[in-house]
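Removed from the display is one protein chain of the complex; every other protein chain stays in position.
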């Protein structure tokens, strides 16, 4: 009865799970630290000396920090709305328009994605000063929207390309006008991708530093910029508190982007869409 | 750079103000740069509300003013005060209305940044020097040369600030702190470049660098030493020296914008802050000395009676203050600094 | 057809925006790079190649090379770390796949500055890690992590790893599992099968990942700023300083243009593979 | 009046001609199939009727009306797509109701008609299922119901059973045929499976390279194919090269016998002689039959029948089909290598060019 114990399946590399485990430790260690020390009862960033919410309290008492928080949210929101709208339209055009134009645009629109942020930031700064635009939250928004558009487009385009054209034809065939088809079939089929793109855009914009750093005016400045100056001139755990809060926000958004479509009974998750892959 | 935009007329900077409550106080300052308890005390004492808001940099303060926000009391530093004065944005302060004005050190009755102290009253004082950890290294010579000690190689930090660094080199060379002589700047630049092999890095976070042991010797600010000592188990090991070649000294000021709505309350508040008792309490809180006679003790106390950290009238007298560089001069310093960092 | 025209018109808003806010500014930077500054540090447009001459000054060339070196090291490390992780998640993630890949992207949405600063706190000479090392008696003196080349590269890896993992994950996940089995079935040992089947089949993903990491890494300045020492200055820091510290925009613009020119090679590489990919998904 | 009429319809994509010079008339209520190999233009033809493509030349008439100007959503036809093309985000009921809602039918009627349609395809009770929860066969039924519920003049089906597995396909063929009889709607049915076409259709148009090679009842296209392509595409054609000789044909072997030679074949012209395998009797004959001898080279048992492959002369092979109906089974009767005589009635032979 040698076979009473089932033999192991062959070559599951044993080191892989271990390695992956270590990887996650590496990724999350600093985040844990941040979260932990945001509850420290003293200024120390080396020794944890008891739980307290003082740093959160400090944050909310500091009017200029509060302004910065609202500024960041405002920027991220406007960016999300504008970029999602523009990006989605662009995606449609790129997938549907058979012109040679669209062909080239299809590739060109990827360039912003692969342009180092500092280059984008510098050119935005130069642009604004050239057209004599006072640096302000608006300028930050413009910069953020610019780099977010391509992002949205890529995500939505992938989904759109994967969409079976026969589904839309079925709608036409069943008496839906072009507009009706768009409204009743295409958008509903696309929306997991759009939601994902929107939320991720928000998250990206919300804690983007480089672009904001170059294009923001005087106060209120976006939160990441404040974090930067705080880090340069003596950190207080207030930064950790901010970081932890931003983490929670982003995490919530990502979770939303990933699982919302699932919860609403779609096969593909926003993340699947994000990594250009459908389904589980 | 910030220009003289948004100026007011000379006229309105000279209107007469009585030192009596004429409404709530609209207060505009760095965050954590004044003891909240004193605010409460002031409110109680005069039966007014203090409406606080904070700025995160001098330029953002300027921006707020420029964009027409109206405050009653603001805290410009020595290099921005002259701009505001030149732009007629600060109210003339009638010293006779301030009971405690005599407590202000005589030196500040006629500072370089505000001749005759017509528009400002001094607030926090700070100086740049050398911080070190006595447990790690000793035998400091009270000279900028200590930043070049080969036996601390890889444990020395310079402030990541072009003015402080080049200024240090200038002082060590015996040049004027803010020299704009290309040859002298060239030499200072070279000195900094030669120093690099000894350095661990450039950083403005002297407190953390000292605490976490990356630094034994740190080019830094006296106020930070005080904060530093409050965060460690062995405060006495963290020392500060004011170098004999001379040190950069700076001060913040209290001032009343020309468009203030409640200048009377503002005067009362300034006077309130000059009261030795209140000043002492504030010094104890924010860790910088104030140019108020009677507050020295308070600082000495938090400075663990370390005269080195304290700033005396003499320090201020023979200390030097950074000039506000512009145009070619700034370009000269910038280029030098760029080359230092890139080298 | 009408639908065609409709689609083409949709091209306008986004396209116009990208043109005005992305293409045009790049042009302006190019123009500025030939300019000079007046006494107040304002840019005067003109035709002065000096900025480029200055960029190739022996003083700055090392900075440029260092940036590229760091970026390449970063790509290598990201690949070394990212491939196995992506492979494990895609192959053996099972129903946790989505959870795991989500965990991979999550840290990437925590503010990069804060994360980096946390590393500083942990890796300081007397920080948590070194504390552990000395207390556990692994070494009697701590290790100098910070303000070194490794610290900067580490920071870059930490910051951009996700860009490497996602495309590789997608490639492996998209790959037909049967191919691996075919490889084994045809006498390929696990290593052989990886080498001759999996790797070639996922190479496009690796390429994409490499570019997506390399491009931002070359231009990064935060890592060097927060983790670097006196000798870790990168082109990003240089540019940053020209624009936000020293008011010498033309020089900064010249550096930016050079950077962009150098990177365009890689971009073309990436765009070609991306175009191919989109063609394949289209079919 | 015909349900659909094609008048010289041609469709070009760039320089590939998908459909050329199509003239067809489909009668109301008939089950009409387009049969042909992949790429022959079946789908394109269908899409032109639905309005997803416009003819490059010629005209299409639906119930006598020309439709160039009519957009898909105003045409009284519905399509069952090969991919089903169900709306993933709607449940079964809403999928089926989609068309009616677009036409503003009032809710009460919608409900009843949807229920009726679902009953027709035997999906009562699955109203609230989401498409992804359905099996292939069920999806197929939903797609069918979604189209039928609108009572179109013509129903277009593009290989609707293509994605189902053999067993299920055969079952659905019967159901589909039954449904069509029941509702009496004109079906235009695309397939490349000749058995399917034969079993289901009233008439079949066999297409090749965008052209209709033959159009007629299953019997016509199977028993009297016009040309080798049709003969070969529908079933085993058993082509023997031959030459026409005074009213009959002559095989290379020199053997002669009568065959129904079409008028246009002059004496001496090279032709193919084709005999359907089931028409060939092995070692049995009735008077009037013609016969050739050969050797059995292969024997394939497929349950109901056995294919016996006989070689007449090197390279020249005929397949004979023997139903396994006899008391003792045929493959006991025939041994590989055995000599046999093949007999068939002259009128069952075809002369093709």
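The letters A, B, C and D name the chains in turn, as written, and every chain counts its residues from 1.
We take it that a contact is a pair of C-beta atoms (placed from the backbone, for glycine too) under 8 Å apart; a residue touches a chain by one contact, two chains touch by 3 or more.
All figures in this text were calculated on a predicted structure; none of them were measured in a lab.
Trainee: What are the shown chains that the omitted chain is in contact with?
Mentor: A, C, D
Trainee: Which residue, C:53, C:196 or C:272, contacts the hidden chain when the whole complex is considered?
Mentor: The one listed residue touching the chain not shown is C:196.
Trainee: Looking beyond the chains shown, say which of C:38, C:126 or C:185 touches the absent one.
Mentor: Considering the complete complex, C:185 is the one touching the chain left out.
Trainee: Based on the whole complex, identify which of D:198, D:242 or D:351 touches the chain you can't see.
Mentor: In the complete complex, the chain left out is touched by residue D:198.
Trainee: What is the set of chain D residues that contact the non-displayed chain in the whole complex?
Mentor: Within chain D, the residues touching the omitted chain are 37-38, 165-167, 192-195, 198-199, 218-219, 222-223, 233-235, 276-281, 286, 300-305, 321, 323-325, 327, 329, 331, 345, 347.
Trainee: Which parts of chain A are in contact with the chain that was left out?
Mentor: Output for chain A: 2-4, 6-11.
Trainee: Hey, which chain C residues sit against the chain that's not shown?
Mentor: Residue positions of chain C that touch the missing chain: 176, 178-179, 181-190, 192-193, 196-197, 200-201, 203.
Here is the rule we use: only the chains that are shown with their structure count from here on.
Trainee: Top contact pair of chains, counted by C-beta pairs?
Mentor: Top-ranked chain pair by contacting C-beta pairs: A-C.
Trainee: Take the average of all CA coordinates in chain A, do the same for chain C, and state the distance between these two points in whole angstrom.
Mentor: Averaging C-alpha atoms per chain gives centres 16 Å apart.
Trainee: Please tell me the distance, in whole Å, between the geometric centres of chain B and chain C computed from their C-alpha atoms.
Mentor: 39
Trainee: Would you pick out the residues of chain C that each touch at least 2 other chains?
Mentor: If we look for residues of chain C contacting two or more partner chains, we find 121, 124, 126-127.
Trainee: Can you give me every chain pair that touches, using the contact definition above?
Mentor: The set of touching chain pairs is A-B, A-C, A-D, B-C.
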